[in-house]
Each structure stands twice: as structure tokens, then as C-alpha cells.
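Every protein chain of the complex appears in place save one, which is left out.
Residue numbering begins at 1 within each chain, and the chains themselves are lettered A, B and C in the order written.
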Amino acid sequence: MKRKLALYIMFTMAVWGGISVFIGKQTVHNFDNLLRNKLLLIVGAFAIILGLGSLIFHHTQKIKRNARYWQYSYITLGALIITSFIGLFGGVRGEGGLPTFFGGTVLGTYQGNIYTFQDKNELKLFKADPSRYAREDIALMPLPQGVSEDLSRYEKSVLLREIQLRNTSLQLQNLEIPLMISPVSGEVVPFEDDFGVSIQNIYEGILVPCGSTMFAMLAFYMCSAAYRAFRMRNLHAGVLLVSAFIVMLGQIPLITAFIPGLHDFRQWILDVPNLASKRGIMIGVGLGMAATSFKIIFGIERAWLGGGEE
Amino acid sequence: MKRFQGTNRNKVKLKVQIPPVRSVLGLLTLLFAVSWAQAQDMDTLPAGMTGSGMDAVEVSERPEVVLNSPEITNVMDVPSDDGGMILINWKSPEGDTKPDHYILELKGPDGLWQIATRTVLTAYQVTGLPNFVPFSFRVKAVYGNEFTVSDISEEVVAKDHWVKLGKLPVFIAIFLFVVILIAFLHAARSGVDLFVRRISGLTEVENAIGRATEMGKPVLYVPGSSSIEDVATLAALNILGEVARRTVHHDVKIICPNRDPIVYTIAREIVKETYASEGRPDAFDPDSVFFMVPDQFAYAAGVDGIMVREKPATIFLMGMFWAESLIMAETGASTGAVQIAGTDAVAQLPFFITACDYTLIGEELYAASAYLSREPLLLATLKSQDYGKLIFMIIMAVFTFLALLFGLDVVSLIQVR
Amino acid sequence: MNDRTIWEKMMQVDRRVIYLIVAIVMIVPIIFPFDLPIKISKRTTLKLFNAIEKFPEQRSVFFISADLNPQDQPELYPMLVSWIRHCFHRKIKVLVMCLYPTSLGLAEQALNQVSTEFNNRASQGIGRRIVYGEDYVFLGYKPPPIVPILGLGENIFDVFPRDFYGNELKDYSTLPMMENIKNYRDMDMIGSIAANTLPVTYIAYAQARYGIAVTGGVTAVSVADFYPYLDSGQLTGMLEGMKGAAEYEGLIRETFPEEDGRRLATEGMSAQSTTHLAIILMVVLGNVCFFMQRRHESRRG
Partner (left out) sequence: MNIAMDFWTWTAALLTLAILSFLWKDNPTYRAAEHLYIGVANGYSVTLIWYNVVVPNMIDPIAGAYRQVAREGMNWSVLNPFQEANFFVIIPMMVGALYITRFIPKISWMVRIPIGLTLGYYTAISIPASFEASILRQLEASIVTRAHMTMGFRPALWVFLVLIGTLSTLIYFFFSTEHRGILKPISNFGILVVMIGFGASFGLTVMARISLAIGRFVFLFKDWLGLVY
């Protein structure tokens, strides 16, 4: 009965999903969008709890059993906890409960007309007296006490951009500058992201380099695969080799300049046999996908129900 | 357990007289030659092949000629669509001078004329309109710097309809497929022997697991790096059940790291179910199927780590893969494991073919679970997949034949709008 | 086993040796880049270049959907820079939008880089100044992708009430170029820079509904997916990976002699080409070893 219930639920959803495609009524569309973009998204979000549970279980088990390389599990668990903490409390773009930049606290913002000018490629920032707005005689006033003239990288980039964009070296600009207490000197200073760690720092400093290095390792793997596997063992391997070879050669400007027709031949390979094979595989895959989907919908394949009580 | 018994099984008889290769080639050449010759005789281009863009119509500079205005012949809501579309047809103005192009304008409830399109054709389907809001149209014919305007059309509203007729070919195709599937399921239930030829990548699965037992080393199963929305993942999960069944028999450890939490949940249920149904629920290690990380390359890094540290004897890479395919496959190859890969991601298949021992190409992945289990009902789905393919091949050939020899517009029969 | 031939030893060479060779041929040209003659692809690069060359000056608008991610940067970033350079040289207005938040930084970087180049040259009396709002506008990012792709066909001000820097889009005193741009019909071409099939999405939604020309800047991996669209004329040329970008850089350098900006793709092409050559040599070597070994074996019987 318990398995039947899940099967019925699955089948109902399948009927809805399959039929809604053929209906043109906007109300049906709206409900389908709601289902896909909101309701199922909410249901699916809870699965991550299972995932994290499994991850934590996996690593605590390792530590408990003193399995090989158990020490490294501390790194994973530690990184998970620290990153989630910074992320959840700091927010992705500063919308979290704690300030975005974990480590420095934004006290408030300094608002006012800021007069900037560029002098020998150096940026300086002064407060302008708004009562004397005329361009010629803007009073150059130093910033309020405690706010250093040295700007953070971000503010410098903002100002530099403004100067370039407005095509002038003089600019009257209304700016909001976040202020914070410097953990170093204890003074009120313009906000510096260098002091703290935000989820953006972690993303750019850890996730992006790790990810793109893994990705870049492909170049090496591809070379060794080419060296070891690209051998004319039989006709099939030979054909694969030759076609890859021509396409590769056709991409090198140095070589296409010397071998006439190579460029066109490469194009022909892409346009004719490549297209034919991809099309054939796609049609077969489409049918395979349909067969697999029906297998599940009709309850022929029901391993996903898991074991245990009926 | 039912085992594959190869050719001594009953075969589906192919009673058709098989023509020799040469006559097939000759027939093809003949078809091509005849249709080529026919096409050269035609002096007008068929519909849809007229040049597009403004250079199709010559601009003639004859200001003394009176310019007539175009006439809107038909304005209607596009029938059986999902709303927002109105179809407008108009007649080109009478007289010798032909306009350079037309400007179709529409007016909504705000009373302002807006340009809907510029075109050289005499029909246009306006899209993206709000439903049940009246619109009226007019057409301007542009001659160089001058133009003439048609009368304003009646007001028309776009409506959404219950049935999308444009999808009819999809519906028919699915219906056909279901009929075939049900026929085969019926045949399987009544005990008809369903023949499937040997698929080399799949017969190796048994051997590979046997090898893992001899070495006493685990089997690593990677169910792809996609979520449940990809059907390839479902196929990979189906194969996981078959692989797990064999690991239970041979008493080998299985390691299954996951990238998607929902896939992880299902994978765990499948392995657990397999251990239970094979009578060894106690042997199921809850830590053998685990969730790793949702990040694509972090997952690749972690799988690489498992490969070099656990040194599995057999590695399965099944399901949907992207760029990480070769990262995993090459690392696996360097550990000396037997690797069996399967994916429908055509861009990744070449890497699996070069780096793995056996590769299931495209639909072989979908055939695998049926093939491995030899269960009649699953074989029936495989057969329906196969015969569906046969039907589409026939359609492709026959339609080409009809289109070439008789010039019939068969393509529009299967066009999805 | 002393009777292993040199061929056999070479065939079973440690993969790390290969990695080392690859690393060397890649790193040396990065530190010491060199110039290479580049053949321009007619169907793809040249077609696009000529299309942009034919736009009327001053009133044409090139709409760039810059959807590149940091990992595609080596291939796609030079394309974006080249397109912006070309438009600025030809006094064509540029409108840039991102569909993913991760692309914002790179898109902004490219715009700033090119406008700084032009303004630096202008301060030396060469060329003209580039002014934000007159020559280009950066719209920023609006999720999900389908919203701006469809919405820009109707009314740009609904989708982007403000630009990336918070200026009102309808404030024509700061953004004078927006006065003449309302939707796709006021633009001349969409350029979609992406590592996925977004150009096809633009064809399906923007071109099919609003009839605007679409071109693409795509990674070499996905090039094959776009050929059908190139054939049917739905794509007005395209740039294929780093090679396409390098060709485009070359075309710009030829057409506009004052152009002196850094040619990132052309520089990358030297490392690219040497590595390519190395791979090809390795494949040849691998096969030579394989055949020599087989001959050796068959001779021994």
C-alpha cells in the first residue's frame, strides 16, 4: 500500500506533466509554471538536508573509524561549517543578518557631495560644500575627521570609472561611503573589504581557482589521451584519428595557410559526416529517453521505491 | 538469474529477400540523379526558397506612376495556439510598381500606432500580444521615399485555446510509441521470446565485475553529474540496480558518490532495495552510497581522489557528463581499472571512447538496464525503442522519396509549431 | 626483459613526461609571445566583420549579450573586447547586457578597458573620446534569461528601468543614446557571447519574433552546434573560439591603423598553436612507434 501510494502520486504528476504541454490555455500554463518554478523547487530544496546529512555522516564515520586519510575529513567539515556560517550570516550580496564582510562592521554611510579630481593618475577625494554648488568655486574641504583620504580599492575603482565615463577630470559626485571601525587602529574609516572575509572573497579566492584549475587539467589529460589512445589499431580508431587530426590541423593558422583546401575539408567534415552522426545518435537517444521515461511512469522500473515494507 | 544466452535463442525471422549492396547503391544514385535532373528543370524556386531581405524586390524609380495602396485581406486570431498571436494577410497593391517592402503597424487600446514588423512578404504573424485585448492593423507599402497606407482593419483579439494543434505531430508520435510499447509489453507477458543482439559494451559488465571479485577490490559507480531532470540520470540509476545486484552476488564493495541530493536519495534506495531483494539486507553499508558535493569540478576532484586512493578494480561512468568526463576517465585509466562508460552527451563520447575500455554510445545507455536484467517487461521497452526507430527510419526514407520524385510538401506533415 | 625495443619503451612512456612537455610548450610562449600569420575564415569571421562594416554610422546599435564566465574568459573575453572596439571605431552605439551575474564583472571590465584605450588615444589627439551614455550603455543583469530576451522585444524600459550604474534609462540627458532605442526593432544586430547555446535561444525568440539579425561569439567546443544556423543564414557569421577572436583582432588592426590595444587572443594563439603542434606531433609519434613496433614484432615472427 505504501509503495502503491508513491506510485500513484508519481503517475498523477506524470499525467499532468505530459498533458500540460499540449494545452494552450494560459491558466494551465500559469499553474504549470508555479508547479515547476516554485512548488517543486521548494520540495527539492529539502533534499539538500539529506545530502548534507550524508556528507557529514561520511566524514564523521571516517574520523571515527580512523579510516585511511581520516585527518583530511576535518578540513572538509571545517570548511563546510565556516563557509556556511560566513555565507548564511553574511549573505550573498550583503542581505544577511550580519554585515556582508565578516570581520568589519558597517556603522553607517557617509553621504554627501564628493569632489574628485585626477592628478597625475592619483585619485583624491574631497568633500564639496553643497551650498556653493557652482562649478568654478567649489570649496575644497577635507573629509570629516576619522575618514581617511585613502580609499578602498572598490571606491577607487568606482571613482576612476566615473572619471573615465564622464570624460572629465573634474567631477562633482554624490556618493555614499560605508564607514566602519578599523580593527587595526580602532578609528572610523571608509569601509575596506580587505579586512574581512565575505562569501564573495571565498568564491573568487577558493572556488573559482580550484574549479578552473580542475578544468584546465583537461588540457593535460587530453594530450595524454591523444598520445596513448590515438593509434591506428583498427579501422574505427583510424577513422577517428584521421578526422580529429584534420579538424585539429584546420584550426592552426600556420598550417591552413600552407595547405590549400584543408580549411574547407575540415568544414566538410563538420558539416556532413559530423552532422549525420550527431543526428542519428540524437534520434536514437530521443527514443531511448522516451522508453526510459515510460518505463518509470508505467511502473515497470520501480527500484526507486527502495526496499523495506510494502 | 536469467542469463544472456546469445545466438542459440529464438530469432526474429527476417524473411525479406535481402538485395545485394550494389543494387542499393545503384538505387540511391538513381534517385539522386533523377531528382537532381528534375530540380534543374524547374524554372521557379519552390516556396520558402525566395530570396529574403530587401534586395529581393527591385526598386524602380518611376514617380509619375500612381501608387496604389495594399489591402488587408484577412486578420485573425491564430487558431489552436497558446495565445498572444494574430495572423494578418494582405494583398500587394495593384499596378506595375511593386513596393520595396511593407510596414505592418498595430494599434492597441492606448490608441498609438506601433510598428509590428518590416517585411517583403504579404503575411505576418504578430506574437507576444496580450490576450483578449483588441488590436487593429494597417499596412504601409513603401516605395523608396514614399508610401501608401491600407485601410485600418477591424479589431481582433488574440485568444488562448485548449488544444495546441501545432503540437499534433508530437502527440501522434508519442501515441504511436505507446501503442508499440503496449504491444510489446503484452507480448512479453504472454511469453513471446524477445530477441536482442549482443551489445559488446554490456556483455563486458559481467566480466568486469568478475574481475573486481578476483582482485578483492571495490567497484566505483558514478551515476553522472546531472540531476534527476536528465533522463540519462534515470538510465544510470536503472543500471546501478543491475550492477549492485552483481556486486551482492560476488560479495564486492560498491562505492557510489553523488552530485545531486535527489539523485543520491534515489540511488541509496536502489542499492538498499537490491541488497534486500537479493536476501542480504545486512550487507548493505549505508556509507557506500553517499552525497559528495553539488559543484561540478569539486565533484570531479573528489571522484579523482577516490579513484587514486581506493584503487577500484572497475569503474562505471554512466549518465550525463560535461567537461569533467575526461578528468575522471583519464584518472581512472591511470589507476589501471577496467572502465565502462555510457552517456548520451555526444560532446563527451569521444573522450570516453579514447580513455575507457568499453563505451555505451547514446541509446545503448538506455538499452543497458533491460539488456542486463533480461527481464521480459524491460526487454519490451527496449524493443519498442528499437521499432520506434525503425518507423522513423522508414518515414525519413519514404518522405524523402515522395518529396524528391513527386515534389510533395511532406515536411509540413511532421513540422512542430 | 632487455629486449624491449626503443619503440616499445616510447609507447609506454610515463604520462607525466607528456604532461611536462605540454606544460613547457604552453608556458614558454606565454612568457615570450610571438606573432603568427592568421587566415581569416570567410563564412564566419569575415561575414560578421563585413556586416558590422555595413552598418550606417552614428545611428546603428549593436546589442551585445555578454554571457561569459570566468572559465571561458581566455576564449570569449577577447571577442567582447574586439566587438566593442570595432563599434567604437565605426561610431556604432553599443548596448551591453548580461544574463548571468557572474558575467557582470567581465563585461564591465571589457567596456572600461576599451573606453580607457580610446580616451587615452584621444588625449594624444588620435581618434575620438568615448562617452558613457552617448556611445554605450551597460544595462546590467536581469534574471531569468528568458525575461530580458523576450522583454527587450517589447520595451527595454520595462525590463531595465535603470542601467547598471543606477541611472534612469529614460533620463535622456545622461543617456542620450537611449532616446532612439526602444526595443529590438531599433537595434541592428544582437551579438550573443556565450559558452552554451544562447545564440540559438536568441534566434528562436528574438529573431523569429522580431526579425533582428543575430550573431554569436562561441567557444570552440560548441562551434559544431551552430553550423546549421550559419548555413540557414540565421546567424550572421560568428566567431569560433580563440581562433575567431584572433582573426577579428587582426581584421580590426588592418582596417583601423590607429588601433593599438592589446590583442589578447592573438597573444594566446601562440601558446595555443605551439600546444596544438605538440599534440599533433605526439599523435604522429605515438603512431610511428606503434607501427614500428608492429613491424618489429612481425619480422621476429
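We adopt the following convention: a residue touches a chain if its C-beta (ideal position, glycine included) is under 8 Å from a C-beta of that chain, and two chains touch if they have at least 3 such contacts.
Here the structure is a predicted model, which is why all the values come from computation and not from measurement.
A.B. asks: What shown chains does the left-out chain touch?
C.D. replies: Visible chains that the missing one touches: A, B, C.
A.B. asks: Quick one: say which of A:63, A:248, A:262 or A:300 touches the chain that got left out.
C.D. replies: A:248
A.B. asks: Using the touch definition from the top, which of B:229, B:251 or B:285 touches the missing chain?
C.D. replies: With B:229, B:251 or B:285 as choices, the missing chain is touched by B:229.
A.B. asks: Determine which one of B:67, B:103, B:142 or B:174 touches the chain that has been left out.
C.D. replies: B:174
A.B. asks: On subunit B, what residues meet the omitted chain?
C.D. replies: Subunit B touches the missing chain through residues 7, 11-12, 14, 18-21, 24, 28, 32, 35-36, 38-40, 42, 45-46, 48-49, 167, 169-170, 173-174, 177, 195-197, 199, 228-229, 231, 234, 262, 265-266, 269, 292-295, 297-298, 301-302, 304-305, 308-309, 323, 346-347, 349-351, 353-354, 361-364, 367, 382-383, 386-387, 389-390, 392-393, 395-397, 399-400, 403-404, 407, 410-411, 414-416.
A.B. asks: Residues on subunit A that touch the omitted chain in the whole complex?
C.D. replies: 2-3, 5-7, 9-18, 20-22, 30, 34-36, 38-50, 52-53, 55, 69, 72-73, 75-88, 91-92, 95-96, 194, 199, 201-210, 212-220, 222, 226, 235-237, 239-248, 251, 268-287, 289-290, 293-294, 296-297, 304-306, 308-309
A.B. asks: Write the list of subunit C residues that the hidden chain touches.
C.D. replies: Here the touching residues of subunit C are 16, 19, 26-27, 30-31, 71, 73-75, 219-221, 223-224, 228, 241-243, 268, 271-272, 275-276, 279.
Quick note on the criterion: only the chains that are shown with their structure count from here on.
A.B. asks: Which chain's mean C-alpha position is the greatest distance from subunit C's?
C.D. replies: Following the centroid criterion, the farthest chain would be B.
A.B. asks: Using mean CA coordinates as chain centres, what's the subunit A-subunit B distance in Å?
C.D. replies: 27
A.B. asks: Counting in whole Å, what is the centre-to-centre distance of subunit A and subunit C, each centre being its mean C-alpha position?
C.D. replies: Here subunit A and subunit C have centroids separated by 20 Å.
A.B. asks: Using the touch definition from the top, which residues of subunit A touch two or more other chains?
C.D. replies: Subunit A, residues with two or more chain partners: 211, 215, 222, 224, 226, 228, 230, 278.
A.B. asks: Check each residue of subunit C and list the ones that touch at least two other chains.
C.D. replies: Within subunit C, the residues that touch at least two other chains are 15.
A.B. asks: Residues of subunit A touching subunit B in their complex?
C.D. replies: That would be residues 21-26, 29, 44, 47-48, 50-52, 54-55, 57-58, 61, 68-69, 207, 210-211, 214-215, 217-218, 221-222, 224-226, 228-230, 240, 244, 278, 281-285, 287-296, 298, 300-301, 303-308 of subunit A.
A.B. asks: How about subunit B: which of its residues touch subunit A in the complex?
C.D. replies: Those residues of subunit B that touch subunit A are 80-83, 131, 160-164, 167, 170-171, 174, 177-178, 181, 185, 231-232, 234-235, 237-238, 241, 258, 261-262, 264-266, 268-270, 272-277, 281, 286-287, 290-298, 300-301, 309, 323-324, 326-327, 329-331, 333, 344, 346, 350-351, 353-355, 361-363, 365-367, 369, 377-378, 381-382, 384-385, 388-389, 392.
A.B. asks: Which bits of subunit A are touching subunit C when the two form their complex?
C.D. replies: Residue positions touching the partner: 161, 164-167, 208, 211-212, 215, 219-220, 222-224, 226-228, 230-233, 241, 245, 248-249, 251-254, 256-257, 263, 267, 270-271, 274-275, 278.
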